[in-house]
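With one protein chain held back, the other chains of the complex are shown just where they sit.
Chains: A, B and C, in written order; residue numbering restarts at 1 for each.
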Amino acid sequence: MLSPADIDRIRNDFPILDREVGGARLVYLDSGATAQKPHQVIDAIDEFYQRRNAAVHRGAHQLAVDATDAFEAGREAVAAFVGAAADEVCWTKNATEALNVVALGMAHASAGLGGAEAQRFRLGPGDSIVVTEMEHHANLIPWQQAAALTGAQLRWLPLSDDGQLDLSELDTIVDETTKVLAFTHVSNVLGTINPVDRLVDRARAVGAYTVLDACQSVPHLPVDLHDLRVDFAAFSGHKMLGPTGIGALYGRSELLDALPPVITGGSMITTVDMESAAFMPAPQRFEAGTQPIAEIVGLHAAVDYLSYYGMEELAAHEAQTASRLIDGIAQIPAIRRIGPPADEASIAAVSFDVDGVHAHDVGQVLDSRGIAVRVGHHCAQPLHRRYGLTATTRASASVFTTEADCDAFLAALAEVRPFFGLS
Amino acid sequence: MLSPADIDRIRNDFPILDREVGGARLVYLDSGATAQKPHQVIDAIDEFYQRRNAAVHRGAHQLAVDATDAFEAGREAVAAFVGAAADEVCWTKNATEALNVVALGMAHASAGLGGAEAQRFRLGPGDSIVVTEMEHHANLIPWQQAAALTGAQLRWLPLSDDGQLDLSELDTIVDETTKVLAFTHVSNVLGTINPVDRLVDRARAVGAYTVLDACQSVPHLPVDLHDLRVDFAAFSGHKMLGPTGIGALYGRSELLDALPPVITGGSMITTVDMESAAFMPAPQRFEAGTQPIAEIVGLHAAVDYLSYYGMEELAAHEAQTASRLIDGIAQIPAIRRIGPPADEASIAAVSFDVDGVHAHDVGQVLDSRGIAVRVGHHCAQPLHRRYGLTATTRASASVFTTEADCDAFLAALAEVRPFFGLS
Amino acid sequence: MPSWQRWQRCGPSSGCRETEGDTMSDLQQLYQEVILDHAKRRCGNLPLTGAPESGDALFGSSHQVNPTCGDEITVEALYTPAAGRLHMRWDGAGCSISMASASVLAEMLDELTPDRFAEVEAGFHELMHSRGRGHADEELLGDAAAFEGVSKFPARIKCALLAWMAFKDAFVQAQAAAEGR
Partner (left out) sequence: MPSWQRWQRCGPSSGCRETEGDTMSDLQQLYQEVILDHAKRRCGNLPLTGAPESGDALFGSSHQVNPTCGDEITVEALYTPAAGRLHMRWDGAGCSISMASASVLAEMLDELTPDRFAEVEAGFHELMHSRGRGHADEELLGDAAAFEGVSKFPARIKCALLAWMAFKDAFVQAQAAAEGR
């Protein structure tokens, strides 16, 4: 468990926390949208540009060698961090691209690209793709597109009233027609941690591929993708203390080598003539064009940072923060939290509706106290509709979130309804 | 014209130029692969992460407002830099993605996505897509894929012996069946500057869309995309003194709003339910998921840097460097340069074959003298095959390239054959 | 009663507008009393009727979505050229700024000719885009001057403009309908 001294030390690593907003110290509770960066990450990027910047896997010169080393060391570190082999991790610009690469790769396979070995991914009329009602748009719309392109049917696992997946119909929704089961590990709105094992078991029973949106788990929980037995997974650097512009697609090697690439171009081919091109095996086949190299170096620094404290420790801190937020919110009148019961495990992402006050007005009042939260549908419109809402306010924590942060947030939240003349 | 004092000042802005390689000062002649970054760019990224990092277009809080301002200010600056309107510039991770978005967007339109207004992009059997034999793989393979997905035919404009497009058959190759003419503004291997006007005129005459690969022109020449009258264009930040992980797709507004997006997810939709999603107009519809925000801030600093000196000035310096390299190479025995005649305009990207010495061995010897050049096919295999080569050595210059750099390179190059015992 | 009369449901605002000047926090400037008051009263937030069957009134309608938040408004514009008068009714859901702005607009419109509306609208638009540097011309803007503080909050400008955009569009439709006659 992180000690208060640890957290002090951590806070000192994040330059932005020195910032004042509207005269108050910044209380950043929007890490669910994007995390802040410790100086170790910022410095790593800086150092890369100052000393080692070059195109990778191309040049014979010393800078290119240094850059390539940095690039591949980043891959090894990130892969190890999520319990994967290095060649199972492909770089993307964000998790959204990674999820699209899987969904559109399957659509390409269905259109006949990628040859015989891609046929295992073929989708068509009579097949089904299953998602959940709690998905971020990034793990929903690409599957709508894949369904539209291939004629497969899109189905979903519904939500329960208490912010969890309702799996009572799991066996009928995920059935023999199901070719893909795509679901989030952790909900970015509810904080709910989904039962990956149970879902993977069912998918395997019917021979469906599993695609895990690990955007909100990798930054907050220990994640071992091999242990989770999923076929594909996606996550984003910027949510795990890393830079913007970098994400990752994980896939079992055998699958990645067979999946047709979506984005094609340089550095992912073996031979090209005017009429055709042969693609390299994974991970390169998914890495067309110049990659976000400095960003990989920054992400490497971020996983080193997280590993230094240890994801078990950080998750314990996160759970404590979650409890403090959930319990505190429960004590403020006329607030409806959506999410799992207080005694269920969740990450510290807590969303709620303040009766009579629009989420943007809630956020505005909090911002005037220096408290940064997220308001809106958080890219999960179907989830909000399920709970009869169009928007919520979300507080989401990070490694540097203190009890004082939680308390400042709760105190300000208690003032919101009074501010708008509601008692 | 840049004075030697200007160039000195410029060189001081690039921290990496202080580096020694193998005991020699670094002579970086690989800007065609990726440019080095002035400290203004590095610092801008640093400052963004330290003070303003947040998710854009989402939060109501102050950091989000600051980040959004930075994000959109970057768009305006980059658009102005290339003579476009702000909403005609969509962010991508690199030029490769941008070119894929056009090619695959058209393929999606052909598969029925994007509704009636996307039908203008429909490709099918009987239609043709025309590229050139000098294309970088990034502007070739996506069109091969689009052809494979739609049944359209892929054609190309051939190269002449002297490194230029052979347009003698232009009117038969680009004919009434042609729906797309995709070509590079400047060859990354030959340095050739293509006659955009003539190609656009022909495309317009037959009603084909033009797609310009502006990767090698935007960093080196004044470019006004409106003046060039192309329909779409792509370029990359990392080649124009900006960071990795950022590129841009330009398109005429009317076309961008009609082109179906390829990568779908959050922040690019208006309303989403479980079965369907409505997309925002451009540029947002092409910006799914968290964007490379810090990278945009860095690219903004890069275009400010280039604009401070002025692209006309920088292009004049570039032309001078090109001449020095081309003339110098011509004086070294047993070297065959591929590219336009010395008196034709070109950028300072000069590729050649050293008789009897493999390009990688050439590069190795140069590297031992601190001279970084690129060796290989430079992602242009068909071009190399056209000249009976599999690899060349390329020297490519930047704003900071001095006469001394050119001379060091030429002196080292003259030693290559002797080193390998060839006279 | 002529159909437009049914559109007038609330009297002139008595909202308090003491200008506390620089001593007000940005937040207080944003959420002026007038705004909080209108956010509750919601003048003109009435069941939508669609085109009136009879009378010389011209009708237009517009649906607008604020892309940042997904909030929506539907506005109906009624224009009686003979009387030179505009009216608006609306339905929608959104934050207090957007609701107040719709309410203020609906109330003000009853007093405005089309020309005057164009002036007010231009002034309001300019004020919103002034990034906190503009000063509201109360003469011109009336209650809408209370939105001055919004211009400091770029993320909320669309909230304030949503109903105005919708009305402008609906009025264009109404005029188009007139030309169609």
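Methods note: contacts are C-beta pairs under 8 Å (C-beta built on N, C-alpha and C of every residue); 3 or more make two chains touch, one makes a residue touch a chain.
These figures come from a predicted structure and were not determined experimentally.
Seen in the complete assembly, the chain not on display touches A, B.
Annotation: of B:A70, B:V131, B:V262 or B:V365, B:V365 touches the absent chain (contact as defined above).
Within the full complex, the residue among A:D69, A:E176, A:E312 or A:D407 touching the omitted chain is A:D69.
As for the chain not pictured, it touches subunit B at residues 22, 357-361, 364-365, 368, 375-377, 381, 390-391, 419-421. Mapped onto subunit A, the interface with the missing chain covers residues 57-60, 64-65, 68-69, 270-271, 280, 284.
Here is the rule we go by: only the chains that are shown with their structure count from here on.
Averaging C-alpha coordinates per chain places the centre of subunit B 47 Å away from that of subunit C.
The distance from the centre of subunit A to the centre of subunit C, with each centre set as the mean of the Cα atoms, comes to 40 Å. Residue positions of subunit C with contacts to 2 or more other chains are 68, 70, 153, 155-156. Shared interface positions of subunit A, i.e. residues touching 2 or more other chains, are given as 22, 360, 364, 375-376, 381.
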